[in-house]
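Here's a structure for you.
For this depiction, one protein chain was excluded, whereas all remaining protein chains were kept in their positions.
Order of writing sets the labels: A, B, C, D and E. Residues in every chain begin at 1.
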Amino acid sequence: MMMKRYLPHPLLSLALLIVWVFLVNEVSAGAIVFGAILAVIIPLITASFWQDRPKVGNVIAICEYGLVVLWDILVANVIVAGLILFRKAESLETKCVVVPLDLTSPEAITTLAGTITMTPGTVTIDLSADAKSLLVHCLHAPDAQGVIDDIKDRYERRLKEIFE
Amino acid sequence: MSLTLIVLLPFIGAVLPAIMIRAGRNACAIATGSVTLLALILLMAKAPAVIGGEVFQVSYDWLPELGLNVTFFLDGLGLLFATLILGIGLLIIIYARFYLSKDDPMGRFYVFLLLFQGAMVGIVLSDNILLLLVFWELTSLSSFLLIGYWKHLPEGRQGARMALAVTGGGGLAMIAGMLILGNIVGSYDLSVILQNADMIQASPMYVPALVLILLGCFTKSAQFPFHFWLPHAMAAPTPVSAYLHSATMVKAGIFLMARMWPVLSGTPEWFYIVATTGLVTMVLGAWIAIFKHDLKGLLAYSTVSHLGLVTMLLGFGTPIAAVAGVFHIINHATFKAALFMTAGIVDHETGTRDIRRFGGLINLMPIAGTIGIISAASMAGIIPFNGFLSKEMMLEEAWHTVWMDQSWFMPVLATIGAIFSVAYSFRFIFHVWLGKPRDENLPHHPHDPPFGMWAPPAFLTILVILIGLFPAAIAGPIVAATSAAVIGGALPEYHLALWHGLTPALGMSIIAIVVGAVLLMRHGSLLSATANLSRPDAKAMFDCGMAKLVTVTRFATEKLHNGSLQRYLAITIFAAIAIGLTGFYAEPDHTAGTRELLAVSPAAAIGWVLLVVTCLAAVVMHHNRLLSLLLVGVIGLIVSLGFIYLSAPDLALTQISVEVVTVILMLLALNILPKETPKESLAGRKMRDGVISIAAGLGIGSAIWAIMTRELPNSISAFHLANSKTEGGGTNVVNVILVDFRGFDTFGEIIVLGIAALSIFALIETVSGSEAAKRLASWVVKNRRSADRHPMMMVIATRVMLPLSLMVGVYIFLRGHNEPGGGFIAGLVVSVALVMQYMASGFGWTQNRMKVRYHGMIGLGVIAAAITGASAWVAGLPFLTSGFVHVHLPIVGEFELASAMGFDLGVFLTVVGAVMLALAKLSQVERMAEHADINRHPMDYDPSVQTTTPEKEA
Amino acid sequence: MEFLVASSIGLLTTCGTYLLLRGRTFPVVVGLALLSYAVNVFLFAMGRLTINMPPILREGVTEYTDPLPQALVLTAIVISFGMTALIVVLSIRAFLEIGNDHVDGRPVGEPSEAGDKN
Amino acid sequence: MGDWIVVPIVLPAVVAALIVLAVRHDIVLQRIFSITSTLALVAISLVLMIFASTNAPEMYALSDWPAPFGIVLVLDRLSAMMVFLTSVLGLGVVLYSSSEWDKRGKHFHALFQFQLMGVNGAFLTGDVFNLFVFFEVLLIASYGLMLHGAGAERLKAGMQYVVVNLTGSSLFLVGVGMIYSVTGTLNMADLAIQVANIAPGDAAILRAGGLILLLVFCVKAALVPIHFWLPGTYANAPAPVAALFAIMTKVGAYSVLRVYTLVFGGTAGDMAWLAEPFILPAALITVTVGMVGVVAAKRLNSLVAFSVIGSMGTLLTAIGLFTPEGISAGLYYLLHSTFSAAALFLIADLVVSRRGQYGDSLHTAPVFHQSGFLAVLFFIGAIGMAGMPPISGFIGKLQILNAARDGDTMIWVWSVILVTSLICIIGFGRAGSVLFWKSASVQGEIVVEDANWPVLPIVAACGMLGCMIALTVFAGPISAYLNGVADQLFDTSQYIRAVLGDGALAQFGQ
Amino acid sequence: MIDYALNFGFICVSLALLMNLWRLTIGPTTADRILAVDTMTINAIALLVMYGIAKGTSMYFEGALLLAMFGFVSTVAYCKFILRGDIIE
Partner (left out) sequence: MPFIVELIISLLIVIGGLFLLIGSFGMLKLRELLPRLHAPTKATTVGVGGVLIASMLFFWVERGHFTIHELLITLFLFLTAPITANLIAKAYMLLNVDPHTDLPPSEQNEGWATFDPVGPEGYDPSEEYEEKES
């Protein structure tokens, strides 16, 4: 009970503690103690701005997702660089594709949209008003359905695991 | 002491009528009269001694540095004038009690009258010419009030203003003259000045001083060519005319000439200026008086003429002429005051002052008629009245006087003046009192006035007769005493008597009376003969002059202050360039610096190109306001990078933080303001502005170039660097300077921010009910707008960023003393984090979750800073003295606690409070324009909450 | 380097001044912003230019840039920020109250042309 | 006096903060706080002035850093007098506004106290950059106060006021920067020493910087041709604020006096009397422009505003002589013109508020309530402003004329001051005649909501007039004090000794 | 070697900045301009980090951090301005 009251979001607090250590750029007892204090206080102060935070389970899933995304970013960036450098602008098959969503948590949808943007070749440019589809712009997508499937399979599936 | 009291009594007593008027008109008049009476008694108590040759003096320090002291003295001249002022003043007070109607505010009248009286007494008793100037100008002011007493009459108002302008202006000239006089002698005390005639007349500044002083005298005494104001001042109630314009104020100029006679007279300059002016005034005034149909106008010009006469006598510069002048002053005061009062009676009883409507009034008003006729006869110089005596003396002196080697000139003109004088005096007698009534339909049916009204003139008329019959006995002593004072030496041989034998003067007198009578008989034909002569109308000229003055000043002022900020700024900037260049090139002593220059790195060069292009783009494209905002943001970015490059991390951080808040602010503003700046500058204007701007840029650029290329002299900052760590407890010297070495600057700086926020709050809070509110109410959103107010992705992202940003804020705050950072930047970081919430999740939702009041934060911040500063007092140290300790805690380790941190906390709180208050308040205007309600939910639609019914926008 | 900084300050001043002399509030505000950049850099540069010598005391380092102008510029930045905020709000308020954003001496209440509407 | 020297700055700041923090919703409490604080300021500053009149200048080292490294405050005759003047004026203003004005907008009292803080700080500080900071404090507070209650004309004028002063602030920094760049110091006493010993090759930069700074001060002092902000601002500011602004122009004059006698004064070697060639001619033109504007005015408030320009010109004429006599005379006139401007603005407001829809336009309107009483006040105020006796303005002008009598410039000073006095008299005469006399000939009645006798405003307005009368009556002792001020200003070693000690004086070569 | 790399990096970023500037000035849409400024900010961050490496100091880290935070906020503000006019509603 006390725990819940004073540490409503342990994960957030942990993240903040890490951020603090990042910031002060040293892993010392002083830094951690002070960071821990802040990590408790700041979520308390800001609790009202994020009242129903999603339950996020499975740290392993999160890590897995993170690594996948990171890898995709690295790889696909090279491809985009190639497209930019070596393809004539007119020859790019840019198009908008619609990705229907199964996710309902705003946090999850936002993460997915962000992932899509950060992985090259695609940018989430809009969301349907009822948050049930994403509008994704592809820089060069001869196969639109492939893109959609890729998104749903690689990212949405994993996010579903994390957020539900 | 009692001398001072004589002067002060009227001033002190001036409150009495204001109070006593509540007790009734009689009480008011009695109170006023008793003040004057008391002063008069005090004066009379000294009269015998003064006539005996004694001089009373009293002196108090007022402003000794300047030589302005309260010094009074009473000699014969002072006595004469003070007696006239107080004596006739008393009569006037009585007369006015009956003259003023029930509708006239009598209390006010008496207040003004007493003020005037005090000022006049002050003039004649002052022994210090600066003090005299004080009273001199006071008479101008109080007479302004008296002349304008009947404020509903346009003539009164205009006359008052004209009198003020002329006499006030003359007074200002006299100030200059008196200061010169004082400068020559080395003292402003009259008694000293009067001893130094030789020194004054030998001084090269004698003529300027003389002219300036005479300007004061001539304006006050209505001498040609300043005579024009006096008749217009006749719009005043008759008691005022009688008092000011016959007996007292106009004689102030005469008094001063008499007062200064010993030191100023006797030179050719004096003679030609004063005597000629007097002569011209005498003749001209008398000539005009003949044709005046207004009773008071006639008397007014006759006064001008008589003042000219006295002036001329004083101008002769001979002792005997001075005696004649003094004597005429007395005589004129008696008959002219009586005449004015009589005129007032006529006006009062008949309801008109037009001479053409009178005739035979003596039958209806025998008492007034008798008084009037006797007084007028005296004015005409008819034996045996007093006017005859002094006129004879005048003619006698004129006979002896040679003007520009012409011995005929003075006698002839003096005789002509006398002829005219007889003519208008007879006109007063024959056209008003005698003969047949010319108008049966006078506004009122005239009869003799009450005793109170005719007694004062009657008393004066008795004096007219008595002095005429027994001049030596009645007027002799005072004339002697006065003349002695005027001449400042031995009295000449003279006899005050009706009969001096068959003198040239008698002949001239007789000619005057005969020719004058003939003139009057021919009055009608004279009138028609002169009707076509173009006479300069002084009033029209004055009015025209004033109108021209107003037009010209208005034109100049409006042309100069055309309300265009552009002009004001252009001039200011131009002035800055000009004065800077003047300073720089005042002497050719500038040497170029020898400091070694830094090498240009490629990055720096590119940064420079970026800046140049962006700046130029910002000017070229400034019509697109959003774009210019973006460009300014880029400039800010480059400047920040420049600061970092040039070893100023704190500056960079601050610039970056300030930049974003400014952008937000400007965007909020731009939503209301037009999005485009129309192209409306003309080519010429662009050219002008371009030249000014380039000059400014070149100036500043060259200045900083000159500075940067030379070595920095020993700077106080060496001390800051040396002591920052050891004494200030911080390694970030900039921060230690801000919170410690120059913490007071920072104290002021946060207050600036706080004030800015409070002012912004006030500016927007007062929108309601104003024109602005109406505009906002009818505001039409013309831009195409996105359908979602609060995009979901952004809401989520900012939720994550809020705690992160707060963390960063704390970090920046804590490290400020030793590393780049500090309370200000931390405050901006936190503010921006909060603003992000407002932007993403909407004002309503966010505001509902804010638990602090921004106002309070500002106040608290300032107080925190002040308390930190004041806590040093406890230790007996000056405000803002900082202290620091190194604290050791288990686990945490050692850290430093500096009082400067408390100060920085104040900075932090103020910044957050100020920024948030300003932004929150500004966004209120936007909402008024949007006609939108504040939102209760952070997102437009939350897909995880299925029960939420989607809401349409309001 | 000094020349780049001097010319930048000069250019910022020129551009700022030119905009300051326009007849509407917004360019005036922008001009003031540019001018305050110029002045801040000017004030900063009066301590002379140095590279990589920030005034943060370090063991063994003896050469630092002049910290005082930096502190002064910081104060100046904060103050001009407050001033900018105020003038921005003032320009809105004045625009709403007067109905136009002229600063060229046009009398209050005089109708404004099309460009004035939002 | 130790810590008391900083109190005139800290006290209003804290009171303002308290008002904002605790009582911003309660106007009565705000008034109590504000008036009490101002009364305390009057008392404290009186004590400071009495102290200063009998003691050598005293320094107060903020943060306990020795001069010239930290910021110092300096209490001498001049600063003490200016602080006292501010407090007394402030008391009048706060009393005046506490009846009704303070409710027309928000945060009046907080801004007012901050304004006092800024003005006092500017007077007390001995550091040029700190002077800049206090300039900004007093300016931004004045922006807030000027815009109090808003209104189209006021906003328009406010815009100009703010922009011109922001430009001025930029120039201030440029000037300070140039001076620092060749002297390496910001402390005024230290500057005096450094300027006297300036390297010859640096002199041109220093001169240019010094003169740009002079221009900035003269912007505040409303010297022609950089006076343009004043007529609109003063004429459109809320009356009590306009009255308070009477001290704002004096801050400019004060700064000229301080910096150009101490730093660029007689001991400055090649830089001696740097401001001298500029002030006097500009001041004479200023008098003319101001008084011409008085005649030209179509509105009462603008008439008073232009008369303020004229009075600033007169004041700077005296200062521009740069002689002890001139400065002493100028300071007397400074005291006088502060009160007379304040009094006139307050009286004008009383008149305007009773003229209903006729406002302050100088056109004939029917008689208004308390017209007679206000006519008396206006008359006294006007003769004060025009320099007619017996009010202090006359004495002030006499002193100025007297001080100018030995110089080559006498003919100019005398003729300009005397002729403009006449113009001013004519202008005020016309205005008074229209307002108080001509109304008698107009039928009808002006109906205003509140025709009662407003006690506090009348007390305040009469108080300002009373101060002028006190200046007149006690002209002797006041002038003696002012001579002391001038002596201190001319004997800069007193100031330098107080700030830097005797050692610095040796370096100074005295 | 790192020095050469850094010089290369500086040149790259500088060129990138110039390209951003070009996009900023030619537009054509406001969105393009916002994009250009946003990219500029990111390039500036990289420039700062590289500069830190070059000078062997982490003094400029906070500058980069704040640029990252505030660059975002101002971009968002510009976009919201175009999207809704009122950025805080």
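We adopt the following convention: a contact is a pair of C-beta atoms (placed from the backbone, for glycine too) under 8 Å apart; a residue touches a chain by one contact, two chains touch by 3 or more.
Quantities reported herein were computed from a predicted structural model and do not represent experimental measurements.
Put simply, the hidden chain is in touch with A, B, E once you look at the whole complex. Which of B:791, B:816 or B:938 touches the hidden chain is settled by the complete complex: it is B:791. With the whole complex as reference, residues 780-788, 791-794, 797, 800-801, 804, 940-941, 950-953 of subunit B touch the missing chain. Looking at subunit E, the residues touching the absent chain are 1-2, 4-6, 8-13, 15-17, 19-20, 22-23, 29-32, 34-36, 38-39, 42-43, 45-46, 49-50, 52-53, 56, 58, 61, 64-65, 68-69, 72, 75-76, 78-80, 82-83.
Looking at subunit A, the residues touching the absent chain are 19, 21-26, 73-74, 76-77, 80-81, 84-85, 89-90, 92, 94, 96-98, 100, 110, 113-121, 123-130, 132-133, 135, 137, 139.
FYI, only the chains that are shown with their structure count from here on.
Taken together, subunit C and subunit E share the touching chains B. Between subunit B and subunit D, the least number of touching-chain steps is 1. Number of steps on the shortest path from subunit A to subunit D, with steps defined by chain touch: 2.
Greatest centre-to-centre distance from subunit B is found for A, with centres as Cα means. For the pair subunit D and subunit E, the distance between C-alpha centroids works out to 48 Å. Once the centre of each chain is set as its mean CA position, subunit A and subunit E turn out to be 22 Å apart. In subunit C, the residues that touch at least two other chains are 20, 25, 28, 38, 40, 42, 46-47, 52, 54, 56, 68, 72, 75, 79, 82-83, 86, 90-91, 93, 97-98, 103. Residue positions of subunit E touching 2 or more other chains: 59.
Contact residues on subunit C toward subunit B in their complex (touch as defined above): 1-30, 33-34, 37-38, 40-42, 44-58, 64-68, 70-75, 77-79, 81-86, 88-93, 95-99, 101, 103-107, 113, 115-118.
Across the complex, subunit B meets subunit E through its residues 601-603, 606-607, 609-610, 613-614, 617, 621, 626-627, 630-631, 633-634, 637, 640-641, 644-645, 649, 652-653, 656-657, 659-660, 663-664, 667-668, 670-671, 781, 783, 785-786, 789, 794, 801, 805, 808, 812, 819-821, 825, 829, 832, 835-836, 838-840, 842-843, 919-920, 923, 926-927, 929-930, 932, 935.
Listed in rising order, the residues of subunit A touching subunit B in the complex are 12, 16, 19-20, 23-24, 28-30, 33-34, 38, 42-43, 45-46, 48-50, 52, 54, 104-107, 109-110, 113-114, 124, 127, 129-132.
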